[in-house]
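Removed: one protein chain of the complex. Kept in place: all other protein chains.
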Amino acid sequence: MILSDYIHNKEHWLSRLDGRVKLLVTLIMLVMVLSYQGLAFHLLVTFLCLFLCWQMKIPGRVFLLRFSEPVFIVLVILFLKIFFSGGEGIFSTDIMGIRITAYREGLAEGISIAGRIIAAISVMAVMVFSTPFTELLAALSWLRVPKAFIEILMYAYRYIFVLIEDAGVIYDAQKNRLGYAAFNRRFSSFGVLVGSLILKAFEHSQNITVAMVQRGYDGNIPLFDQKPFRSSEVFVSLLFISMMGVVWTI
Amino acid sequence: MTRLLLKNISYTYADGTEAISGIDLSVAKGEFAGILGYNGSGKTTLLKIMDGLIKDFQGSVFLDGMDIRNLAPREIYKKMGIVFQNPNDQLFAPTVFEDVAFGPMNMGFTEKEIIERVNNALRAVEMGGFAKKSIHHLSFGERKRICIAGLLSMGHEILLLDEPTAGLDPLGEYQMMNLLTRLNEDKEVTIVMATHSVDLVPVFLDRLYILSKGKIARGGAPESVFTAPEDMTQVKLRMPHIAELIYRLKHEDHLPFDKIPLTIGEARREMVEVFKRSYDE
Partner (left out) sequence: MMNSTIKITFVALIFCSALLSADTVYAMHISEGILPFSWATLWFVMALPFVAYGLYSLNKRSREDLSFKPLVGLMAAVVFIISCMPIPVPFAGTCSHPCGTGISGILVGPAISVVITAVALLIQAILLAHGGLSTLGADIVSMGVMGSFAGYFTFRILRSVRVNIAVAGFMAGLFADWATYLMTSVELASGIKGEAAFLPLFWKVLIAFIPTQLPLGILEGAITAGMVVLLYKKRPDLLIKMRVIKPGEVTMQKQGMTALIVSFFIIGALLSAAIPAGAAKWTGVDEAVIEKVAKEHGREASEPLINMEQGDLPLFLFLVAGALGGFAAGYYWRVLITEKSPRVNGGKEVITKRK
């Protein structure tokens, strides 16, 4: 499992942008992508985002992994739409005695949905590859996401890596003792692994609470005040959004 | 000046097992003290009692002359803090800066002061430049240093460390001990560490207490603690390797050593003396 957080090009100009600006622009772009009915805007957004990802020198493997699932889902949806919706048939064929018909309306709808999915994924990819997770946390906090939610996000993000390590150790220990050899043992062992992870989570939570209490924790994590925006960033972002807005209306 | 004074400390676990009993010890200002003991001897429990994390013990703990039972947690934790054995149990923030800044933020410092404290603390543990790093990108030894930095940024004058060298490679162990010695000597931080690294403690520590079966079996300067292998076996520990070698050379091979050295440096000097004397004779 590659976690995209590792892939973050610090040299690129996008990385130096304020995380709040990037998050806001991403959200606005997502709204535009989701609400657009045609294909032109989706193609433009996809092309732009892919270009930025290429500029950021994102490794090909990471890039492909991120896009592999959406691409498969696009193919499934295209299949369902083309062959299972109604309307004017484009072509028909027989497979194993079954008549399969491709429909024009289904094709159009499928392509529209496919464009929407790929464009949305591309927008997210640009944000994720240019913004460390902690900056996103700060941006979410600025957007008035409840503090409790931010706090839980922070703990979760921090301890994913610790618990993955723990899970790996437990899994290897089970495997070494034939925990996954027989089919019926496999799921029992997996259940034990999950239970053990929860126990580890509980132990870690007790220990970090003690550590935090001795550093003054009173139930709420303090957060820094946000710095003011750079006017140049705000101006350029507004200009970009306006330009995309114009294209959206076409 | 005594900073920490423990009088007749006893503690029993919830299942009835007696963890420690009748412990008396004191830690002076600027002292670098160690609590040695085998696994399960009660070292961690004792440190937690010192830090005020365990409250239902018998006896008294005095911090700068004040009973910690009468002190609010905030008052204790402005002066003293504990570094746990597993740094993952202590580092909860995503980045180094956020974690080290956590304490000062809770203390109410301004942003400028917090940044200064964080940078000073990171420099003190030789991790300046790591502020923006993610915690999960750090090595085990680096994480341990960040744990210490997290307490130093609060201005802690007393550090309690639970096996700070556990899990480190041999070079890492020496680097950690050197770091702690520098903090102790340059910044006058009082340090109490729980450990069972008998080879390291004579090199760096001023005073030792050996815990065995929940009691202090021996206490004092390292040379008064590491007297004979049999004495150490009784408390399920051993002498430093070099000390044991010289001890055997002296008592079994009857070589004329004047004292039992505890470090390689001391042993070298002793051996050179013995060889010179033998050569002269």
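As written, the chains take the letters A and B, and residue 1 is the first residue of each chain.
In this text, a contact is a pair of C-beta atoms (placed from the backbone, for glycine too) under 8 Å apart; a residue touches a chain by one contact, two chains touch by 3 or more.
Predicted, not measured: the structure shown is a model, and the values here were computed from it.
*Asks:* Touching the hidden chain in the complete assembly: which of A:A40, A:L65, A:I90 or A:A182 does that?
*Replies:* A:L65
*Asks:* Tell me which of A:L24, A:A102, A:A167 or A:V234 is the one touching the absent chain.
*Replies:* Selected residue, touching the omitted chain: A:A167.
*Asks:* Which of A:V21, A:L50, A:A102 or A:L153 touches the chain that is not shown?
*Replies:* For the chain that is not drawn, the touching residue is A:L153.
*Asks:* Please pick, from A:W13, A:W54, A:F187 or A:F235, the residue that touches the omitted chain in the full complex.
*Replies:* A:F187
*Asks:* Using the touch rule from the top, list residues of chain A that touch the missing partner.
*Replies:* On the side of chain A, residues 1, 3-5, 26-27, 30-31, 33-35, 65-70, 72-73, 75-77, 79-81, 83-86, 95-100, 105, 109, 113, 116-121, 124-125, 128, 133, 136, 146, 148-149, 151-160, 162-164, 167, 183, 187-188, 190-192, 194-199, 201-202, 204-206, 208-209, 212-213, 217-219 touch the unshown chain.
Criterion: only the chains that are shown with their structure count from here on.
*Asks:* Need the CA-centroid distance for the pair chain A / chain B, whole Å please.
*Replies:* 45
*Asks:* Which stretch or stretches of chain B touch chain A in the complex?
*Replies:* 51, 53, 73-74, 76-77, 81-82, 84, 86, 88-95, 98, 102-103, 105-107, 111, 134-136, 150-151, 154
*Asks:* Tell me, which parts of chain A touch chain B in their complex?
*Replies:* 5, 132-134, 137, 154-155, 157-159, 161-162, 204, 207-208, 210-218, 221-222, 224-225
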